[in-house]
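Here it is, the structure, as structure tokens.
Right, chain A next:
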Amino acid sequence: QSSSGGGDTIELTITQNAIAGGKNAKSAEYITKWVIPKFEEAQKAKGKDVKVKFIPSGVDDEQYKTKLSLDLKSGKGADVLDIDGIWMGEFVEAGYLKPLPAQSDAWEGWSQIPEAVQGLAAYNGKKYALPVGTDGRVLYFNKTLMTKAGLPADWQPKSWQEILDAGAKLKTAGVPVPIQINAGTAMGEATSMQGVLPLMAGAGGEVQKDGKWTGAGQPLKDALGLYQKIYSQGLGDPKLQQEAKGRDKSFAQFAEGKIGILMEGDYFWRGVINPKDGVAKMADRDQTVGYAMIPAMEPGKGLRGQDFVSMSGGSLRTLNPASKHPEEAFELLAFTLSADGLKAETGTDNVRITPRADVNKEILAGDPLLTYISEKVLPLTAYRPPVAAYPQVSTALQEATAAVVSGTSPDEAAAEYQKKVEGIAGGAGNLAS
Partner candidate 1 sequence: MALATSPPETRTERAYSSDAAGLGRVRASLFAAPALLLIAIFLVFPALWVLYLSITNYRLSGVEARDPQVVGLDNFVNALTSGKFWTSTWLTVEFVLGSAVIGQVVLGFTIAWLLRDRTGPLKRLVEGLVILAWILPGAVVSFLWVALLDRDGGTLNMLLGIPGFAWLLDYPMLSIIVFNIWRGTAFSMMLYGAALGNVPPSHLESARLAGASGWRQLRDVVFPHIRGHILTNLLLISLWTFNDFTPFMLTAGGPDGKTEVLAVYVYKEALIGGNLGVGAAISAVILLINLVVAVVYLRLLRRKP
Partner candidate 2 sequence: MISLSGLTKVYPGGVRALDAVDLTIADGEFFALLGPSGCGKTTLLRTIAGLETATSGSVAVGGRDVTSLQPGARDLAMVFQDYALFPHMDVTDNIAYPLRIKKVAKGARAAKAREVGERLGLAQLMDRRPGQLSGGQQQRVALARVMATQAQAFLFDEPLSNLDARLRLEARTFLKKLQRELGVTTVFVTHDQAEALAMADRMAVMEAGRIRQIGTPAEVFQRPASTFVASFIGSTPMNLLDATVRGDSLEVSGCKVAVPSSAAGLLTDGEEIVYGVRPEYMAYSAEPADGALGGMVSIVENLGASHLVTLEVGDRVVQTVVPEGHEPAMGDDGYALPRADRALVYRDGDLVSR
């Protein structure tokens, strides 16, 4: 429901895919317990009577997206809303989002946000949103198992081969699942983000280059080749990749010490094996779990010639064009991403990488992994293209990995992918050569 000004009172609404007692409960709590009272208070101080209401939600991202689309299409929905970074393109094209108002240029936060992260919020050169945060991907490993397999506790592979070798050793040492790199469609986007995309980047490739889909180039074939090696040599568990709840399971297995090496984002550290409130708590996380950067295929072969790679995503917070009070809405939006706000949000037990360097500096200090990511990984990272067709391409990628894991050759799977991408792009001519 778009805001309606009742008398002098300005009513604002804000929505996220977060809900108390459920998904992203801490964000919901932040909004209701901190943002709303503080913001209302601040506005009152300015002489404005503003009432903010939080509209929680707690469902699959697809369903959240569907509802946002329907709301935006009908001129309804909250004044301030969170979206996933990669939805921005299609929302803009559908006319659901408008560039941020002019007042946004003056926002103090921009100066604190790294260029790359700012890029998340831009489409065709215009800013449509503020970034809410970002993340990065690493290889986690179980030091106990590594030691058992005769590998160093501060393991850092420099090439894919070293990963495979470590896997082989782990296997010999009796680790049930030496390596877990997500594959297949059941894991959905997790396969892309924590699997095929970082691997492609490691082979020097991207899904989209200069606005054109890349199709089945050598990088993809290399990435698929690695999948083949892992899953055909018994270094990974192909079944797990197909299970509907496979990702949950991989978490549980890692926590139980059944997986040697796992490629995941920082969420894994924060939310899964977190000894306090993770879904698969590891009491001895800090001692047992090691992490390493994702190596390129071979040193220097990675994206932009890097030795190491990563992928990042992030959510955006934006304005509803139908908002009756765009000015106040932007103030609310900015308020949620103020330094104080972010500190409050990430304060206790909810540390994450915020978009703001000033905040990060302060809050990440206590967490070695997040510091590691923000300092070592983020400079190397890459983002997915925020365009409408990306989900379809991503699905095609996932299908290619699924095919390889279940025995198709990388070349065949790549050819199939090529065909699909041509279909999505509307002809072979539209692909990057």
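Here is how the candidates were picked: all candidates are chains of the complex that A comes from, given by their letters.
Just so it is clear, a contact is a pair of C-beta atoms (placed from the backbone, for glycine too) under 8 Å apart; a residue touches a chain by one contact, two chains touch by 3 or more; residues count from 1.
Bear in mind the structure is a predicted one, so any value in this text is a computation, not a measurement.
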{"item": "Candidate from 1 or 2 that touches chain A, complex-wide", "value": "1"}
{"item": "In the complex with candidate 1, residue positions of chain A that touch it", "value": "62-63, 65-66, 69-70, 73, 87, 89-91, 93-96, 184-186, 239, 242-245, 249, 388-389, 391-392, 395, 399, 402-403, 406"}
